[in-house]
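Showing just some of the chains, left in place.
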Amino acid sequence: MLTREDNETLTRIGPGTPMGELMRRFWMPFLLREELPHPDCPPLRVTLLGEQYVAFRDSAGRVGLLDRFCPHRRADLYFARNEECGLRCVYHGWKFDVDGNVLDMPAEPPDTPLKREVKACAYPTFEAGGIVWAYLGDPAQKPPRPPELEWTLVPDSHSFVTKRLQESNYAQAVEGGIDSSHVSILHSRLDPAKAGQPFRQRQISINQKVPYLASDTSPKFFVRDTDYGMVIGARRNAGDDAYYWRITQFLMPFYTMIARTIEDGPILGHAWTPIDDHHTWTFTMTWNPLRPLAEHERDPSVAVHAPVADDGSFAPLLNKRNGYGLDREIQRLNSSTGIEGIGMQDAAIQESMGPIVDRSKETLASSDAAIVAYRRLMLKKARELREGKPPQAPAHPEWYRVRSAGIVLKKGIDFQQGAAHRLALT
Amino acid sequence: MLTREDNETLTRIGPGTPMGELMRRFWMPFLLREELPHPDCPPLRVTLLGEQYVAFRDSAGRVGLLDRFCPHRRADLYFARNEECGLRCVYHGWKFDVDGNVLDMPAEPPDTPLKREVKACAYPTFEAGGIVWAYLGDPAQKPPRPPELEWTLVPDSHSFVTKRLQESNYAQAVEGGIDSSHVSILHSRLDPAKAGQPFRQRQISINQKVPYLASDTSPKFFVRDTDYGMVIGARRNAGDDAYYWRITQFLMPFYTMIARTIEDGPILGHAWTPIDDHHTWTFTMTWNPLRPLAEHERDPSVAVHAPVADDGSFAPLLNKRNGYGLDREIQRLNSSTGIEGIGMQDAAIQESMGPIVDRSKETLASSDAAIVAYRRLMLKKARELREGKPPQAPAHPEWYRVRSAGIVLKKGIDFQQGAAHRLALT
């Protein structure tokens, strides 16, 4: 559990908050590239870290990110006209380029000094990995480029990225992402043929290649701090003389990795970008550094992806308003939850805690070792920044070149050493 | 009128409030038995006195009521699996019985001391009268059983119980329930044949057997405190030498009775259970101690019952979002309100005052004598509890064995004495 005060510090990301200031030191993914599909396409309303922006792609294809409201009389620039390398507010025609410079002020005299004096607040953007990234912090501290997460480095053909709206604070989503323990329960399938028997005898591992997820439901956690965040080894029994290690990373400020189950198979990961204190963009990535993804690997209803509305809201089709499609008969016969899809099982549980879970009322257990370490790390980084010691990771995109792994190792072998060939980018 | 402070005391029932603490000394009806129809049926979300719970019926048929959120990481236990005599949180598999004991912790080592140390907050329940009751207070003060209201004592065949959501504070609902005066106005039917004549000459009594309700619209009130609450005699003229007495009870903390109009006919009553400060469960009971109810007496659209949605919300089909179906032409020709059904006429008016009526702006009159007495009684009981003097009624379920009555008595006869044979359970 956390004190109420620490819980506030961990979860609040608005301007001026300790965690909000920490987040603003990092590039952050916020749009799928396809949301701004072509030059001069319609602008988009964007909320990030509790503040409102408008994004647009100009005639030259550059992505602009401006404060949402026109600096003149505060009309919403969403209604603006995206034209000839700038966004024109339609109230009085002030026009801005992607850097916030004024290009035109038709309602003012031609020689007005305002054209030079006024600037719209503009923020740098970057495109990588099929995603548009933003940097919202102090320009003087801007990192050179987004982190070199592997899915940003592979060709488009090798990766599949989806986005969905999560109706909870980002931190309880991250905590789900690093929680190697819940995999054995929340995502359990049940053997319908054993319907009369106790739950634990009916569990079938989520992944048939990793029976240990069902056979050992109480992994022992080994968590180590790293320069990018932390690496988590979740150890399960795998016969008399071996362990199955599920090795995943938390990468500051909000990236998580899912253990790769097959050595050359696809890898999965998440970014949990805070929209505001109560909402999160869940980016889900599938990639394979070795080969293009197959068609069935690009299906938004498989793995931890989830189908969303196509109205620009990215709201999952299953959501709290329709009870996530929970089917009590399927829950009785076929799965722990009765909810379809791993991603929506996670979302349902994470959102069920309320917009911000009250961590002062928790009872933490051994399964929560990684969660405890994550909170301690982020609270420490936020405190250090306040004390004048900024995080180092934003300036080192190369630190993010890591992979997750699931691996069976003989007892006695250190998991990072034994899996070293699996954890590094080749 | 009340001071704002007294109004707050009367109406706020959350944890730690004076009235909330008083309520927590009583067993409270909160579910229809059929909402948990069979062992291991789906759990239900419950809000009572402003706090959130989950209710379930275990494999042995016992009803459990637990705090809504898992003591581990605060997942909503509504999503839990109801299985083998316990509710299993699907996040990490912690499983609880109806008493809150831990039955399983699959994500922890087998020998974890947490199994003994952790308990879910669990609350006692009781089934009687087709209803599930809860006791939310100090376990040491738990009354032996719910009050022996007659409808909890008769066979199922002799009673009919419905439930509906009321979108107002409980107290203004109770005040409607003890208000013998509004019956002559709010529930008036009008003679359409006299459409051109003044309202008061067109009134027809709601009950043809009791013409006095229309012929005398200003009853004189006689209110007497009793051990269970109070008894109210509303006296109307009934010819030269007699009075018609409408004798109803208020029973602590929120039960009201409707005057029985025929000596051997059905009796009606209400329980007004506070969901939170702004919402109330209106339980409506029809029963006849002498015989099974006829089919037409089990119709949810008759008497003070009201049809509700069958989606588990118990929201009335007529509600503030559709204006309670108010038909101005029917109001002009056939009834005071133009709203169909006595129950919905009450609900419309009670909800129309807002979620919590501002009693500091009232102008009380002689018709409000029972309301004044009710407020004084409940404020006194709440104050006494705060001063260390708890209410006696919870420990005396037998005090609740009373009936209402409508009766014509000669002038000069005391109403409680003259109606004694009608007011006691036989």
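Order of writing sets the labels: A and B. Residues in every chain begin at 1.
Just so it is clear, a residue touches a chain if its C-beta (ideal position, glycine included) is under 8 Å from a C-beta of that chain, and two chains touch if they have at least 3 such contacts.
Everything quoted here is computed from the prediction, not taken from an experiment.
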{"item": "Copy count for the complete homomeric assembly [2 present here]", "value": "3"}
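Please note the rule applied: only the chains that are shown with their structure count from here on.
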{"item": "Inter-copy rotation, subunit A to subunit B, in degrees (Cα atoms; steps of 5)", "value": "120"}
{"item": "Length of the line joining the C-alpha centres of subunit A and subunit B, rounded to whole Å", "value": "48"}
{"item": "For the subunit A and subunit B complex, residues of the former touching the latter", "value": "175, 181-182, 184-186, 198-200, 217-219, 326, 328, 331-332, 336-337, 339, 345, 348-349, 352-354, 357-359, 361-368"}
{"item": "Complex contact set, residues of subunit B against subunit A", "value": "40, 42, 69, 71-76, 78-79, 81, 83-84, 88, 90-93, 104-110, 112, 114, 118"}
